[in-house]
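Note that one protein chain of the assembly has been removed; the remaining protein chains are unaltered in position.
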Amino acid sequence: MAGKLLIVENIHKSYGDLEVLKGISLELGKGERKVIIGPSGTGKSTLLRCINQLTPSDKGKVWLDGVEVTDPKVQINRIRQQVGMVFQHFNLFIHLTALENVSIGLTKVKGLPKKEARQKAMDALQQVGLADKVNSYPAELSGGQQQRVGIARSVALNPKLILFDEPTSALDPELIGEVLNAMIKLAKAGMTMLLVTHEMGFARSICNEIIFMENGKIVEKGPSQQFFSNPKHKRTQQFLHKITELYGEGR
Amino acid sequence: MENCCSYYYNMDILIKEYKSLLTGALIVLEVATGHLTLGFVIGLLLAAMQVYGNRFISFTAITIQKVLRGIPALVLLMLVYFGLTSLIDMSPVVVAIIALGLRSSAYQSQVFRGGIQAIESGQREAALSIGMSRLMTIRLIIFPQALRLVIGPWTNIFTMEVKDVSLAYSIGVLELLRRGRFIIRYTHGNAMLIYCTVAVFYFIIVRIGNTLLYRLEDKLLIPGFERRGGKK
Partner (left out) sequence: MIKRILSLLLVVTTFLIISPIFVFSGGEEEEKVPGAVVTPKGKVFKFGIDADYPPWSWYEEGEFHGMDVEVLKAIIEHSGIEVEFVALPWETAVPALGAGKIDLLAGAMYLTCEREKVIDFTRPYFREHGFVIVKKGSEHNIATALSGGSRVAGMAGGTQYEWLQSLIEQNVDIIAVPYETDELALKDLEAGRVDAMVSDETVAYDYLKQYNIEVAGKIYKGYSFEVVYGVKKGDPDNLISLINDGLKWLWETGKFQALWYEIIGSEMQPLGPLPLERETICE
């Protein structure tokens, strides 16, 4: 277990009588990229939120770089600085410009001086191709642009890993491409990523491992190539079939 | 006996009493500003208690609001005048500010709560996810957005509450309306003239307040977001 960046051990989560996560375990090493796929409502988003404890888990543990995240004594805010999150609905701060959205974490959370923060924010926005939109407000940006700002906001804080919760599901088809490109760039730069997405082609091309979840449990996981060509479980086969029917093989 | 023409002859009543009326208007402003500000501070506190507090705190806040909203302003004035002043001695203006302020806080907290709750949970999630503490989230993300949502309804509260100030006459605050009535009393007439003057004063105060608030709202507008309905 030592050496792994992210260790998730036997996470359980219930909402009232409904148990959404029934004992999930996975690991992520530095530089690795994994994708979680599965039917809607199987707890994929919940799992991501348990990792940074936006949703506290009922049972089980999470370690980030040797520190137990689920320990009640730990300063969760510190941990969250090191875990980036990109949301399905972008969740940009609507009262701040793109630049301010990215820099606020640097100035207020990390405590960097304004000038330095500003520079870092500009760099991050440039990386995602939005250098010309730094002073725009989220309401003035397209969905794809907003999501790219969201990515820049997470990246600027220099996290150890970034969680992506269906980052393109709320986008018009034409705008998905620009976001995926930004994510590819990130992957090439060596960022550790944990994705939840329906974009199979994309997932396949950049991820090391695919994890298939259903009904709160991991049904099957394996390296990308093998997974698509030779899924072991019947259910996995069914799902992949359906998914490639809808979303296509490659992009 | 009054007919329309007697105004013109009696205009000198206004000249004679303008100082008193002006003082009355200033007192209205004083009580209005004081009690609205007190209501603002307490209202914010109550709203925060209700939204962010645990069950007990939240329940307390809700009960306080219900009580303060359910009592007529006049009754509250009397309660504070006869009750609170037996503990500490305070001038009627302060009593009025406290009583009206308490009541105002109940209405204001409703507005604040609505503003806070209208903000999507996603904003909060995003703030927490980049490592902001709860307090930081409220201060930097929630509050600035809520403020913009709240200005419109708050302007309504302001407009209504300025007029409630006239109730303070009952505990001895010689505000504008009371002074007007005194004049009518001892001159045995001039009712139309005086009441028109009082109405104009109140109208001016309300109008100026509204304009300032609209300006503030415009200044804080988030680009790309809808403007308040109707106004360009």
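Going by the order they are written in, the chains are A and B; count residues from 1 in each one.
We take it that a residue touches a chain if its C-beta (ideal position, glycine included) is under 8 Å from a C-beta of that chain, and two chains touch if they have at least 3 such contacts.
From a predicted model like this one, the values you see are computed outputs, not experimental measurements.
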{"item": "Chain not shown, its touching partners among those shown", "value": "B"}
{"item": "Of B:25, B:150 or B:173, the one touching the omitted chain in the full complex", "value": "B:173"}
{"item": "Sole contact to the chain not displayed, among B:43, B:92 or B:131", "value": "B:92"}
{"item": "Hidden partner chain, touching residue among B:27, B:76 or B:116", "value": "B:27"}
{"item": "Positions on chain B contacted by the hidden chain, ascending", "value": "1, 16-17, 19-20, 23, 27, 30-31, 33-34, 37-38, 40-41, 78, 81-82, 85-86, 90-94, 96-97, 143-144, 147, 168-175, 178-179, 181-186, 188-189, 191"}
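What we mean here is this: only the chains that are shown with their structure count from here on.
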{"item": "Contact set on chain B toward chain A in their complex", "value": "120, 122-123, 125-133, 136, 140-141, 144-145, 148, 222-225"}
{"item": "Interface residues, chain A side, partner chain B - complex", "value": "52, 54, 77-78, 80-81, 83-85, 87, 89, 91-95, 104-105, 108-110, 137-140, 150, 153-154, 157"}
